[in-house]
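First comes the structure, then the notes that go with it.
Removed: one protein chain of the complex. Kept in place: all other protein chains.
Presenting chain A:
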Amino acid sequence: MEDDAPVIYGLEFQARALTAQTAETDAIRFLVGTQSLKFDNQIHIIDFDDENNIINKNVLLHQAGEIWHIGASPADKAVLTTCYNKTSDSRVVSCAAVWRMPSDWETGSHESPDDSAHNPQTLELLCHLDNSAHGNAACVLWEPMGDGKRVISLADNHALLWDLQESSTQATVSSTATLEGKGQLKFTSGKWSPHHNCSQLATANDTAIRGWDLRTMSQIYCIENAHGQLVRDLDFNPNRQYYLASCGDDCKVKFWDVRNVQEPVKTLEEHSHWVWSVRYNHSHDQLVLTASSDSRLILSNMVSISSEPFGHLVDDEELSEGEDNHQEDKGKEPLTDSVVSTYEEHEDSVYAAEWSSADPWLFASLSYDGRLVINRVPRALKYRILL
């Protein structure tokens, strides 16, 4: 059972920001934001043709500045947010804004990809998430599965809940939460929980992970020293409401039950440098994707703490003939947590990895040198989970 070879796409610029187009459930589509200080930055819309293994790209200009974070609206395919750096008067400021893709971006796009002479279209600014009073934006989070009307932006030590009105052209802060303590506290990352009616938020600052109740904008839990060093990213288990994954500069990926924050439920130490991103698969939460600055992407199968701890009953006959005998035994015993695969297609630090919103078995990863790699879950594992 051959697995398809990974598909590699090279951007011209360095890039950190990657997201799946959340509202799109038919086409496999990823958005990548570039980082260039000297040229107009771009948003690459990467379409992946699953059947022919071909990538189609479209480029939209993002002239406001280099993109550090990107988020796609869960309701409207064309709407997205970015956090970007703007340089003015020898000052670097981080801002956040909501954008709309031009409606006809697809029409002029079927030329050859290297047609750089072609004038790319520009994003249409819907509104600024104007937070100059609150400091530099770190990331913007859409309400998961919401109607695309609420976002949270994390800026320095503030978490701001915005209401988008008038088809997202107007943004007003509905409530704020502030992280207080000694020194200069700064949110590095956050995640809006899809559980509890989307009323919870988890944020990371330095080595701590905090949970917030959005109704009261107050802290509900805090994992001090969740990691030995900086926490880089978080993700909620889509199926188990109290489970949270985190990763950080201590090269570890930890899984927490937020009801008991003394000890992590599980710890993975597979990477040899900082782990920048951790993502649960949207449908099969035993699959966890981690990206690290050791240039590796690791797909782990965390069966023991997933919502399907015993796996599906495996029907052996469905598996390939040659493996029948072995599979028979394996299918009966509970599966163990394991690294499924390590992907080494990247040459530089991998800062982002995302699952596709359309195909649960497909994911993209982005390294700093602008290389986007699209990979699939190994087929053997896929069938084992499915059947």
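Definition applied: a residue touches a chain if its C-beta (ideal position, glycine included) is under 8 Å from a C-beta of that chain, and two chains touch if they have at least 3 such contacts; residues count from 1.
To be clear about the criterion, contacts and distances are computed from a predicted model.
A chain of this complex does not appear here, and its UniProt-recorded name among "Retinal outer segment membrane protein 1b", "3-methyl-2-oxobutanoate dehydrogenase (2-methylpropanoyl-transferring)", "Coatomer subunit zeta" or "Vacuolar protein sorting-associated protein 51 homolog" is "Vacuolar protein sorting-associated protein 51 homolog".
Only one residue from A:G33, A:G211 or A:G370 touches the chain missing from this view: A:G370. Only one residue from A:E143, A:D235, A:D294 or A:E354 touches the chain missing from this view: A:D294. Of A:T22, A:N85 or A:T290, it is A:N85 that touches the chain left out of the display.
One chain is missing from the display, and on chain A it is touched by residues 10, 12-14, 36-39, 85, 87, 90-92, 225, 228-229, 250-251, 272-274, 293-295, 344, 347-349, 368-370.
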